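The complex appears here minus one protein chain, its other protein chains still in place.
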Amino acid sequence: MPMKKFINDPQNLTAELLEGLEICFSNKIRIVSDKIVCRANPKSDDKVAVITLGGAGHEPALSGFVGEGMLDASVVGDIFAAPGAPKVLEALRMFKREAGIILVTLNHAGDRMSAGKALRDAAKEGIKVVEIVTSEDISAGIDADPEDRRGLAGCVPLYKVLGAAAEKGMGIDEIVELGERFNRQMATLAVAMTGCTHPQNGDPVAVLPDDEMEIGMGQHGEAGGGRSKILTADETAKRMIEQLIKATDVNSGDNVMLLINGVGATTLMEQLIVYRAASKILAERGIVLTDGWCGEMLTVQEMAGFQMILCKLDADHIELLKAPAAAPYWSA
Amino acid sequence: MPMKKFINDPQNLTAELLEGLEICFSNKIRIVSDKIVCRANPKSDDKVAVITLGGAGHEPALSGFVGEGMLDASVVGDIFAAPGAPKVLEALRMFKREAGIILVTLNHAGDRMSAGKALRDAAKEGIKVVEIVTSEDISAGIDADPEDRRGLAGCVPLYKVLGAAAEKGMGIDEIVELGERFNRQMATLAVAMTGCTHPQNGDPVAVLPDDEMEIGMGQHGEAGGGRSKILTADETAKRMIEQLIKATDVNSGDNVMLLINGVGATTLMEQLIVYRAASKILAERGIVLTDGWCGEMLTVQEMAGFQMILCKLDADHIELLKAPAAAPYWSA
Amino acid sequence: MLTIGKFKKMVARAGREVGAREKEFSRLDAEAGGDGDHGTAIVAAFRAMQTVEGADFKSYLKSLSEALQSSACGSTSTLYGSWLEGMGEAVGEAVMELDAEGVAAMFSGGLEEIGFVTRAREGHKTLMDALIPATRVLSEAVKNADAGIAFSAAAEAAEAGAMATCAMQAKYGRAKNLGERSIGPRDAGAASMACIFNAFAHEAKLN
Partner (left out) sequence: MLTIGKFKKMVARAGREVGAREKEFSRLDAEAGGDGDHGTAIVAAFRAMQTVEGADFKSYLKSLSEALQSSACGSTSTLYGSWLEGMGEAVGEAVMELDAEGVAAMFSGGLEEIGFVTRAREGHKTLMDALIPATRVLSEAVKNADAGIAFSAAAEAAEAGAMATCAMQAKYGRAKNLGERSIGPRDAGAASMACIFNAFAHEAKLN
């Protein structure tokens, strides 16, 4: 039985989708050397470059955020699979500069190993690069070792903060400090209602019983948190936002950004209903909703579910989040 | 068995999602009188107002396109259901002005009847309003009576054209001419792989066999075109774009806009693959891809499928499409 | 022949009987290629009408129509709303009991008004296939029979009209794109209209 997906040869998924992205956004991005997505109008060499790496199949992430005021490049792997270390090294060489490079790695085994290997080689070649690892998923527990937490869609606002700071011409140390602070002050929880189909092999990933949902499910349907019977939107939002408030330690008067990231089949209708419920709880506690968005940023094929991301904002973050950006799937 | 959706009481879906939209985009829109979504910063009275009406459950459409440079208001019904005539009349009264109002109605029975009734009453009250009816779906046949064609996601770029022209201060006659010309020069085809669940009653809409797809399926899963075994992305794109080229009568050297509108569970990965295939066929024929986008504009819950929209562009359309816009789900 | 009190009971009964068949009407809508929500819509319409008051036919029908049109959505809102609106316009001020002629005029007025909002007529596979014959039969029957018998005859005509839609191809509404594939199931709106006339008949026969 063929998959209910609009695809051609499953081996060519990544190449074809990147080609589509390049055609559709030819004024914003271009593909260099097969799987490195760069800005169509690169910023000048005297500014810090911001690069990321990761698997495909999560569109618009990650390449949809390459553009003015955000990423300089994304190094793309295959579906749900990190790019190999040589590709990452190639991108680092491409952006080698005095000002330095920031490499954002999401904490997943494959990404970490590729980045790690490429960074060792880059160091030998004298490339100036600092890695920022995101691991803001709190499903393993609020006090879990950062090494044991996953990086979910929180990378997206982080790209925005780093990209805006780099665009302004800030030095690498200052940008890294800003970025690491943003990174520490954010937390994400994911929830899933259904699994998805792996688009290369057609097999199901993460099957959930008909009447159950799971809070804490990862980027590819990897299990993690607790299964429960299906809850209402309000109850789901409440459980999630309360844990996120605790994890980020936000209090009355603090500024926050709230993001809902739909992972695939969950409609924007539902996401908005959840947004409403979560933001009401923030308001009840006097927490100030300064910025936010609702929609698909980092998807997991046709999985039904969403990620809720809460970021505590300092004044400099607020400003950087509002700065201009013109990536295919993020404009400000 | 509960639906695999993040919802509360199914009767409150529309009210709750609009509340979420208002909270998330408080700088862009606000809700007036229950179900009328208006710009947070209305444009001045001496400019033509652009209003639309339609059911909910299609987010981001229609209310996600209210904002600077696009719609002044959307009148929202319930899930998949047009607002009643009294609500439409209320919005027309609200925007009554010398410069006049343009009301965009998608050609669906409920929308047409509500708009028709409201327009008759508005005329009696001396409200200056011109209706533009979109019916760009060609699944009923290229030569079908416009009254027998449906209005699909083509309304979205039309809102952009009308909104930009109104923002520039053009007169209503000129805007209507521009808009009707754009309207006549566009065509849409939809394709579906799976049906969806009606989020109010939990029942399936448009069930498709496991190995079939349907080209020509409407906005709510209403059947229309031809069923076939599942085709590849390239073959699907080819069949669709060729019909659209014929319907819009574009030829070598003509400028076009190509849009892929994901209707729910179909991933952006797939949409980009289809975009690539369709744009290659345009290129082969010397047709110039001047503008375009790929993503979710008008969804049908968690249905898998997409709409492909081809618009032949005149010089004035090209300029208006590029003009600034700041709606929740459209920025330029 | 028909008091306002009786008519209110007829409307209430129609609400109950429609409510009991919600799923069926939605399923019919989906089967004939519509969006599967006619049951939801018609039930919402009757819910909106539940608390409506009015001492005489004119004010009661006007309030019904307004409540329906402002609360209910979709085709149902304008179609059923216009029907009730037309009925209200066809009766005199402050009338609390209608004679045979009055009943005929009221239902004919409803049909006339609904005819302004849609071009659909008999044979187009819509609620008109139930409403047109029902109105015709009712207008004739009231001349020579009591309300119970007249409404029963109308209900039979509505039911026959609704059944006849099975063989039709949709021309209006969301099912029209289905073309030949719309042949088979009954039209959802015709079915709910027949259900309403049937409830009217049952209630009219009591006492």
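So that you can tell them apart, the chains are marked A, B and C in the order they are listed, and the count of residues begins at 1 in each.
Keep in mind that, in the parts below, contacts are C-beta pairs under 8 Å (C-beta built on N, C-alpha and C of every residue); 3 or more make two chains touch, one makes a residue touch a chain.
Quick caveat: nothing in here was measured; it's all calculated off a predicted structure.
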Which shown chains does the hidden chain touch? A
I'm checking contacts with the chain that's been left out. Which of A:G20, A:P157, A:G218 or A:G292 qualifies? A:G218
Using the touch definition from the top, which of A:K160, A:H198, A:K280 or A:K312 touches the missing chain? A:H198
Which of A:A40, A:M113, A:V288 or A:A326 touches the missing chain? It is A:M113
One chain isn't shown here. Among A:S63, A:T105, A:S139 or A:S279, which residue touches it? A:S139
Residue among A:L17, A:A82 or A:I260 that touches the chain left out of view: A:A82
Residue positions on subunit A contacting the omitted chain are 55, 77-87, 108-110, 113-114, 116-117, 139-140, 148, 150, 198, 200-201, 203-206, 216, 218, 220-224
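FYI, only the chains that are shown with their structure count from here on.
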If every chain is a node and every touching pair an edge, decide which shape results: line, ring, star, complete or other. line
Per-chain Cα centroid nearest the overall protein Cα centroid belongs to chain B
How many Å are there between the centre of subunit A and the centre of subunit B, using C-alpha atoms for each centre? 29
Would you mind pulling out the distance in Å between where the CA atoms of subunit B average out and where those of subunit C do? 32
